[in-house]
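Structure provided below as structure tokens; questions to follow.
The complex is shown incomplete by one protein chain, all other protein chains being positioned as in the whole.
Chain IDs A, B and C follow the sequence of writing; residue 1 opens each chain.
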Amino acid sequence: MRKITRVGVFTSGGDAPGMNAAIRAVVRTALHNDKKVTGIYHGYQGMIDNTMFDMESKSVSSIIQKGGTVLKTARCMEFKTAEGRAKAYENVRAAGIDALVAIGGDGTFTGAEIFSREFDIPVMCIPGTIDNDLNGTDLTIGYDTANNTVIEAIDKIRDTAASHNRLFFIEVMGRDSGCIALNAGIAGGAEAILLPEKDTAIDELIEMLAHAADRNKSSMIVIVAEGDKNGGANNVAKRVHEKFGYYDTKVSILGHLQRGGAPSSADRVLATRMGYAAVNELLKGNTRATIGIRGSEMVTTPLEEALSKKELKLNEDLVEIAKIMAL
Amino acid sequence: MRKITRVGVFTSGGDAPGMNAAIRAVVRTALHNDKKVTGIYHGYQGMIDNTMFDMESKSVSSIIQKGGTVLKTARCMEFKTAEGRAKAYENVRAAGIDALVAIGGDGTFTGAEIFSREFDIPVMCIPGTIDNDLNGTDLTIGYDTANNTVIEAIDKIRDTAASHNRLFFIEVMGRDSGCIALNAGIAGGAEAILLPEKDTAIDELIEMLAHAADRNKSSMIVIVAEGDKNGGANNVAKRVHEKFGYYDTKVSILGHLQRGGAPSSADRVLATRMGYAAVNELLKGNTRATIGIRGSEMVTTPLEEALSKKELKLNEDLVEIAKIMAL
Amino acid sequence: MRKITRVGVFTSGGDAPGMNAAIRAVVRTALHNDKKVTGIYHGYQGMIDNTMFDMESKSVSSIIQKGGTVLKTARCMEFKTAEGRAKAYENVRAAGIDALVAIGGDGTFTGAEIFSREFDIPVMCIPGTIDNDLNGTDLTIGYDTANNTVIEAIDKIRDTAASHNRLFFIEVMGRDSGCIALNAGIAGGAEAILLPEKDTAIDELIEMLAHAADRNKSSMIVIVAEGDKNGGANNVAKRVHEKFGYYDTKVSILGHLQRGGAPSSADRVLATRMGYAAVNELLKGNTRATIGIRGSEMVTTPLEEALSKKELKLNEDLVEIAKIMAL
Partner (left out) sequence: MRKITRVGVFTSGGDAPGMNAAIRAVVRTALHNDKKVTGIYHGYQGMIDNTMFDMESKSVSSIIQKGGTVLKTARCMEFKTAEGRAKAYENVRAAGIDALVAIGGDGTFTGAEIFSREFDIPVMCIPGTIDNDLNGTDLTIGYDTANNTVIEAIDKIRDTAASHNRLFFIEVMGRDSGCIALNAGIAGGAEAILLPEKDTAIDELIEMLAHAADRNKSSMIVIVAEGDKNGGANNVAKRVHEKFGYYDTKVSILGHLQRGGAPSSADRVLATRMGYAAVNELLKGNTRATIGIRGSEMVTTPLEEALSKKELKLNEDLVEIAKIMAL
């Protein structure tokens, strides 16, 4: 087993609340084990551009409560080329880094897997994305916070919807994953939910709403995942509109505010546990894997496995429950 | 002076956080003065449809902290006709109501003024709208809460913007009034603000952003009022986009969540004072006027005057300050 | 198997955010299965006082986002007597209730177990308490919300602590359970945590703080669980005070605000799942058990078992992690 003296840490891809807590845990766990730590700005881009710096315990003071990532993040085209990665490796080695912790999503994991194989450098991944669409873990960092942000927005919209007898279509994030939509739909008390994983025909939706309208609901809210097959909240609203003259129809696209905000307690603790586990796994000789949580246990999954399959996160029971609750 | 024995209260037009606190204050102040109170649902529509009910102190328990309006609101076409108003008056008289408190915006005030003149019934208005665009008052109910809602959203967006070196265009409410945009721009630390009251050319905006970009800002936020002459955030973003390749450009339209939420402390107190003043003014014989606050004093302005002019709310000093702060 | 036609539902003991979501799920799941529902006010007291009412789908509209419990709660001495329970059963039968869902904590479960045995009535329990100290489940309803409430308070206190170089002792709820304290300590970035399950000597605490002070921390926060053996935050602060003259020492006892607030997304979803499962289990013939969640699966545990042992909830890894993070 290779001896590790310096760990590099970076965030890559879309940011998610709680990434800072993970960074902090990586830094402090490494220092606690007498390892040195290098922070890399802007993900893979920062390896190529050599924007790195030595991190101490103080470097991560008072960041646990902050949204975003203090190490910044980026999507990096150059790293997809062999030349880009070679340059990155050169800088990584020059900095004395002999193991990496990568925090991010699918793209981040893919980059990490290739880089680790090509240059035989130990790497451990931490799943950070609000979409909760990564394999090898029940939960990703940022998902819980995003759910809370979304329901706070829905609660606010419900206030005005109920005052006006309005029908709202609220679009939430999730291009391929309906996790946020489903959670927000249940927690926000939505009358219907459109998920990327399900083909809900507009006619079916109209029937559900008609059923709700029959019971004189003072307001109706439909949650539409970004990746819904019908083309998003605006399109759905247009097609539904004429059927519900009694209700004034409005659309709200929540957008990027779902990405920010102080991380929830659960995300801070999850991220801390994951950062701690990532360093410990590296020090035990584990590599090319992702940290995950299953129930309340920390686990690791080889990146190859995590990247090859598509784990279904959508809980079918919840889909059923959502319908019954809308009655 | 006519003796008042029963006060009718309703909310009309767009809802605003704090309206419930105003309703509560109207009810309890009237009861305290040994008057009876009738609540009217759905504004003027409810007068026509005769959806009214007797209110006691308990009717307004635990509503001060709730967004929206428990009396519901609506926009009513029928009330614009003489027949509609005649029917409304018939119901109002039948219910024994001999004075009205109307909570809402411009349209509400116009209806109240006509109704009061036509049927010689005392009426007092309370300014409730998040836009802060009514005459006769420094502040309207809901404006402070909306400002807080908007900056919470901006703070969240700033987290993700800063993590990605992004340029965000955030559209906030305000069709004719730039009050929210200006406040949010200053409080959110925006790099530029586009107001309906100002003609900001796209070229001028680009120059401001170029100036900010020169100083290596990690993120830039432009606040665009709904009523901006350039056609809203999407249009502005499209036109600015090509000039700022270094920054990833995103648009966020905050939408109706700005209307909801638990009212802020300031809005609850303002609404309580206005509800209290409205009833007291009616009991003193004042009529056909709107309640307002000037500095820390409660004032009244005749509706005729309040509706005839356009009071400029935009503070020019703040426009200047916003520019300097963005440096 | 006994045929169930009417389900009674009540909350008992300390309230917890998310109880309303559980009530809503019980009501709608029962109605969906063509059962009738009776709501019982004030827990066991309401059975004795016969304060019950028929619940429809509308009865639980717009309550999912509300803290507390719309069915109210109480601690009931009379129910501990055979006469009290006999009277309760008489009323329950007279109301046509042939199965019960009880939402609450240990005391609630004990009452349910006895009542169900004595009168052979099916009963299913749902764990609701912010303390997360019940057997048969990984998580109780309200715990996640309380954690978020606590870290929001800690974040605020950190602002002022850091501005003043202050040492704060923050007391959080948890008479027997350190779950909130441990979570809050990690998520709030505390320098030390005192748990009821651990005997932390004052000297040991002082050593930890001295170590932190050596690294010139601008502020220090110690989380003290209510049930800490040293006698609570005030006592601990007094004993520590003289050693840290450089730091101004303050105490904050968070108190009952930890019990309230809109439930988090996770608590709303958990409570909804538990309410749904409780009714389904009753309809399947299960009785005298508590609903729980293990990982992402819903489970049931016989009340006898849940009440006989003491499941340790405190995660020892987290205790270790908390120490390393404070470095």
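To be clear about the criterion, a residue touches a chain if its C-beta (ideal position, glycine included) is under 8 Å from a C-beta of that chain, and two chains touch if they have at least 3 such contacts.
Just so it is clear, the model here is predicted, and its values are computed rather than measured.
Enquirer: Wait, the hidden chain, what does it touch out of the ones we have here?
Expert: Result for the missing chain's touching partners among shown chains: B, C.
Enquirer: From the listed residues C:Pro17, C:Gly174 or C:Gly189, report the one that touches the chain absent from this view.
Expert: Reading the full complex, the residue touching the unseen chain is C:Pro17.
Enquirer: Specify the residue from the set C:Gly8, C:Gly67 or C:Gly178 that touches the hidden chain.
Expert: C:Gly67
Enquirer: In the whole complex, not just what's shown, which of C:Lys35, C:Arg259 or C:Arg288 touches the removed chain?
Expert: C:Arg259
Enquirer: Hey, which of B:Ile151, B:Leu167 or B:Ala213 is the one touching the hidden chain?
Expert: For the chain that is not drawn, the touching residue is B:Ile151.
Enquirer: Footprint of the hidden chain on chain C, which residues?
Expert: 11, 15, 17, 66-69, 72-74, 149, 153, 155-165, 168, 218, 250-257, 259-261
Enquirer: On chain B, where is the contact patch with the chain that was removed from view?
Expert: Its contact residues with the unshown chain are 21, 24-25, 28-29, 31-32, 57-58, 61-62, 64-65, 138, 144, 147-148, 150-151, 155, 158, 162, 183-184, 186-189, 215, 217, 262, 264-266, 268-269, 272-273, 276, 294-296, 298, 315, 317-318, 321, 324-325, 327.
We adopt the following convention: only the chains that are shown with their structure count from here on.
Enquirer: Touch graph across the chains, line, ring, star, complete or other?
Expert: line
Enquirer: What is the distance in Å between the mean C-alpha positions of chain B and chain C?
Expert: 39
Enquirer: Report the inter-centroid distance (CA atoms only) between chain A and chain B in whole Å.
Expert: One centre to the other, that is 36 Å.
Enquirer: Where the centres are mean C-alpha positions, what is the separation of chain A from chain C, in Å?
Expert: Roughly 28 Å, centre to centre.
Enquirer: On chain A, where are the residues touching two or more other chains?
Expert: As it turns out, chain A has residues touching two or more other chains at 155, 158, 162.
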